[in-house]
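Of the protein chains in this complex, all but one are displayed in their positions.
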Amino acid sequence: MNFTPPSIDYFAISPMIVIFAAAVVSVLVEAFAPRSTRRFLQLLLVFGALITSLVLIILNASTRTLTAGGSVAIDGPALLFQGSIVILAILGVGLMAERSIDPVGDAFASRVSALPGSEEERQFTQRGYLQTEVWPLTLFAVLGMLLFVSANDLLLMFVALEVISLPLYLMTGMARRRRLISQEAALKYFLLGVFASAFFLYGAALVYGYSGSINFSEIAQTISSKPSESIILLIGIGMLMVGPLFKIGAVPFHQWVPDVYQGAPTPVVGFMAATVKIAAFGALLRLLYVAFGGVRWDWEPIIWIVASASMILGSILALVQTDIKRLLGYSWIAQAGFILVGLAAASPAGLQSTKFYVISYGFATVGTFAVVSMVRDSNGEATNLAAWAGLGRKSPIVAAALSIFLLGLAGIPLTSGFVSKFLVFVAAVEAGAAWLVIIGVVASLIAAFFYVRVIVIMFFSKPTEQTAVVAVPSAFTTVALAASVAVTVILGVMPQPVLDLLTNADVFIR
Amino acid sequence: MTQIIPAEGIFALLWVLIALPAVGAVILLFGGRRTNSWGPYLAVLTVVGSAVIGVLMLLALMDQPAEQRTVVQNVYDWVFVGSFQASFALQLDQLSMVFVLLITIVGALIHIYSLGYMAHDPDRRKFFGYLNLFVAAMLILVLANNYLLLYVGWEGVGLASYLLIGFWQRKPSAAAAAKKAFIINRVGDVGLSLAIMLIFITFGSITFQDVFGQASEASEGTLTAIGLLLLLAAAGKSAQFPLQAWLLDAMEGPTPVSALIHAATMVTAGVYLIVRSNAIYNAAIWAATAVVVVGLITIFMGAIIGSAKDDIKKSLAGSTMSQIGYMVFAAGLGPIGYIFAIFHLLTHGVYKAGLFLGAGSVMHGMNDTVNMRRYGALKGLMVITFITFMAGYLAIIGIPPFAGFWSKDEIIHAAFERNWIIGAATILAAGITGFYMTRMVAMTFFGKARWEDDAHPHESPPVMTIPLIILAIGSTFLGMALLFWGNIETWLEPVTGYESVPTPLPTAFYIAVTLVVVVIGAVIGWVMYARKEVPIEAPRGNVLTRAARQDLYGDAVNNVLVVQPTYRTAEALTTFDTKAVDGFVGGVTSFVGDLAVRLRRSQTGFVRSYALSMVGGVFIIVLALILVRLS
Amino acid sequence: MNPANYVLLSALLFSIGAIGVLVRRNAIIVFMSVELMLNAANLAFVSFARMNGNLDGQVVAFFVMVVAAAEVVVGLAIIVTIFRTRRSASIDEPNLLKY
Partner (left out) sequence: MSAFPWLTTLGVLPLLGSIVVALLPSSKPLLAKQVALAVSFVVLGGTIAMALQFNGSSTEPFQFVESYPWIPALGISYSVGVDGIGLVLVALAATLVPVTILAGWRDIEEDQEAGGSVKGYFALILVLEALMIGVFVATDVFLFYVFFEVMLVPIYFMIGKYGGPQRSYAAVKFLLFSLLGGLFMLAAMVGLYVVSARQLGTGTFDFLTLVNLDIDPNTQKMLFLGFFFAFAIKAPLWPFHTWLPDAAAQGKPGTSVLLIGVLDKVGTFGMIRYLLPIFPAASDFYAPVVIGMALIGIFYGAYIALNAQDMKRLFAYSSMSHFGFITLGIFVFTSSGGTGSVVYMVAHGLSTAALFLTAGFLMSRRRESALISDYGGVNKTAPVLAGFFLFAALSSLALPGLVSFVGEFLVLLGAFERYIWVGALATLGIVITAAYMLRVYQKTMTGPLNPSLDAGGIKMTDLKGREITALVPIAALSIVLGFYPAPLLNVINPAVERTLQFVSVAEVDSSLSSEGSEQ
């Protein structure tokens, strides 16, 4: 049998190529550049690569093509997701690059291999070593995400999933402070992650077995052509869903979320909470809409159940949290549920609402974690809410910014969160799932309670002696924070342009 | 049929009649301390002014032919909503005319009297402000040409009465009495409101002309309902059974107030309302009967209470109840009674005002003691007061030729025309009147002096005695004047209608019987309280006396039937609100909280349990998928 | 021999792996169980490739091996770090993050 190399539209995939190249180079920089220059070079590289790829994505705006033998789809949704991932990555990287908040440097352990609390570690810290392995890892993760949202066959999707995950596992364990929980988080994230991807892979195998192909388009054709009563297919779909759902943090694949949120370095959480979620939803959308659109009547109920469970469980569990990062972890779960409500509609409206929601949520998240990383006491970040009492009086601006994000997450009008919820509910009602909206309403009330609780703590209670202080950040965090606020408000007040953008980019190429 | 004549000439000033005292009230109440000095005199002037205008109008009205004595002045459109239209329109006819005169003239006299009586009160500016407010409101009441506007005056006088009863607010008893008066009146107001609404949905209008014009067209059931509701209102205002309880407490107010509001004018508003609505009662016989019954009951309640009270003002209040009972009773008798109800109302207004002011004069001299058991033998020391009081006394017990005789006799006569039992009852009541009034006079002016040690009685200043004299003259001659010179029947007849039924026996007979009974009553009173020594400590007395001292347990009944249940309900509801309604909210939240505490246990922190739940999740999803497919 | 049996075998292996993850405490062994699951998937791919008569499945298998290798690297790195801190490879040991 003769092998014809698939034609590749290099321009279409150039955004990914750029990131990939940068990642490779940055590994070399790690290896060869002198320590003093590394940080500078790495930042140059990272920001350069991200911005370049953003430009390329914009240049590609009108590209609608399947390339690399139909395994990579560059279409509206893909580009949209890629674009937002890159933008959020830039902001997230900004958080990671921040080094003026913590007196001894950035948020990462000066040498991860050093034992926590050991003499060795102390010396590294004294010498002010800063490890920069985080940058190549970041770039690889971004690359994975860009691939994930445009992957059009099961294999590429699996690979992309791993390329996202592996760097993140490591980055999770790199916290400078509270290293024990950081490492624990890494371990949990890793074990559960690979466990999930194993399910994904086996599901892929089954689907392949059913359809004889790993390409989404062909799978879709087989499903429409073959009378699809095959049990294998159903099991396959079920297991396939585990991968993205795990990354999304939907119930019942959610339990890693709070632990990782609490353990991982705050900038990393900000980075991945925003970007990974977009990537995962992008992939899930493509998987369900393109490959399994034919059997939507089978998977829609599943998504409904998962969505309701996530909304309710996430909101309720967040009620009793005392650690802001953990609280936000649970709130992620709840939000995931809301987004799934839109996704379950399996309609253009559903697609649009999902996209709008993840993007607006991404910005709100980055902003929130920017604030969290700035609130500190004597030993690092003050994540315990007790330390936030009266913050609103000590530094009103930051507190106000956080309040905007929280109100946004709670879905108060004039914030992006409200428009998102609104779109999602519209989609659900149009799809005839009004009862889901009712559940959503109840859940958002419960959710509102704990978001508001944070505001209460910040504004309505007097500062105590253990109230944390807000560190003065450098431009990196400031920009990230400002940008997030701006987007959160603009998307809330003037969503029309973005909605137009989404409508232009709402067709999956098959 | 009476026809309306436009408000021209003197009648154009109709609104001024109200405006004068109203403006006075505004100036005094909002003018603040700077009006302290001249304010009271201004108040007097405004009322006198109204009185003058009133008299001029009377003359002008007399020039008109009898059937053209209804003036209507539409001041402005007040509440116009769709078909519901209530104008601020005033109607002056024979009925309201006499009320205008009563209010303004008696009002003026009492204003003047108060100049002396309240001379030393720090708040007299307010006092006069309230009095003006009252006069204005009362004039609105009697001049309104529709029920809603009447309601405004109705409530306005209620407010004034509330303010004046509680004028000495630092006395808790006064404050309580004021509140009681207002709330009981409020019950009456419910009746009035409902009556107005029922009138509107029945007749589509609430102006007197429209309503009375169509009264005959409405069903008797409706009219009876309206009649009873109006009776409820009247009972509240006029302290008729069962809403009588407030009047005796109302005596907490300064004596001029008791004279003006709680004897002469306001308490008679109920009678006005019933007589004004005669068209309705004429067509609703059961309502009219109810009026008679209520009146009759109150006649006796008042009389009995009046016989037992040692507090001179309360005793007078009892008699007021009883006398107004007479009027209501008469009004209930229908066309034969309306005129005499008003007639009696006028004479009573004058002589009862005189009696109250006289009592006030006595108290003034006895440094505000009201207990008649500490009076006695004052006739020598307060000559003018004594003489004027006697005029009022003879008037009220109905000795010819004094005013009360004519009016009360007419009522008794009318009663007999209806039915001899009620007639007899009224005569009996007249006897009791004779008894308690004699008792009062005897205890106050005759017998031995039983004064408190620091008391040194003296006659009041002229500013107080002159009104007494004027009122005494009124008490003496007003009856004859109205009857013979003013021939009140023909005057009121166009408004109230009049029919006379021949009685089985000649009129003289009834007069004779009545006088005999009255005299008997008076003699008993004299024997008991002038001949015998009056103990300073009240003897225990018989059952009736004790009951009467307790206002015949009116308060006790209200307490058991209304007040206590209300407060118990309030407490119960409060508990319910906190425990049940708010408790439910709290319950839900705490339930969710507990749920969260339980659920968070599922987050064990052990990787393997997480993994387990993931596997479980996969199984559930796969199973669900298959089930969905199979179903 | 009927390739369907290989699919069944792979399912068996997958289940064994999954159970291993659930029951074993030692991080290394848990990790090996995951690898077992991946390879079960590989086996499935290959046998399906045979049944469907195209090469995709086999290609996938190769990729998966590479990915698995990468996972090993990362995984061992993390496990070793934990081990150095806590002197134990038990995955129940690190239990600070919960509730």
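All chains are identified by letter, namely A, B and C, in their written order; residue positions are counted from 1 within each chain.
Simple rule for what comes next: contacts are C-beta pairs under 8 Å (C-beta built on N, C-alpha and C of every residue); 3 or more make two chains touch, one makes a residue touch a chain.
Worth saying up front: this structure is predicted, and the values here are computed from it rather than measured.
In the whole complex the chain that is left out makes contact with A, B. The hidden chain makes contact, of the residues B:421, B:512, B:581 or B:623, with B:581.
Residue in contact with the omitted chain (choice from B:200, B:281, B:510 or B:529): B:200.
The hidden chain makes contact, of the residues B:45, B:60, B:187 or B:387, with B:187. Shown as candidates are B:36, B:74, B:545 or B:558; the residue that touches the absent chain is B:74. Take chain B: the residues that touch the chain left off the picture are 4, 72, 74, 76-85, 87-89, 148, 151-152, 154-156, 159, 162, 166, 169-172, 174-176, 178-179, 182-183, 186-187, 189-190, 193-194, 196-198, 200-207, 209-210, 214, 217-218, 566-567, 569-571, 573-574, 577, 581-582, 585. Although one chain is not drawn, its touching partners on chain A can still be listed: residues 390, 392-393, 407, 412-414, 418, 421-423, 425-426, 429-430, 434, 437-438, 441, 444-445, 448-449, 452-453, 456, 459-462, 495-496, 499-500, 503.
Everything below uses one rule, namely that only the chains that are shown with their structure count from here on.
Greatest centre-to-centre distance from chain A is found for B, with centres as Cα means. Rounded to whole angstrom, the centroid-to-centroid distance between chain A and chain B, based on C-alpha atoms, equals 79 Å. Counting partners per residue, chain A has 187-188, 191, 195, 199, 258-259 as the residues that reach two or more other chains.
The multi-chain contact residues of chain C, meaning those touching 2 or more other chains, are 18, 21, 30, 91, 95-98. The part of chain B that touches chain A in the complex is made up of residues 592-593, 595-597, 599-600, 602-603, 605, 607, 609-611, 613-614, 616-618, 620-622, 624-626, 628-629.
Residue ranges of chain A in contact with chain C, taken from their complex: 112-113, 115-116, 154-155, 158-159, 162, 166, 169-170, 173, 179-181, 183-188, 190-191, 194-195, 198-199, 201-202, 204-206, 208-209, 212-214, 258-259, 262-263. Interface of chain C with chain A (complex): residues 7, 10, 14, 17-18, 21, 27, 30-31, 34, 37-38, 40-41, 44-45, 48-49, 51-54, 56-57, 59-60, 63-64, 67, 70-71, 74-75, 77-79, 81-82, 84-85, 91, 94-98.
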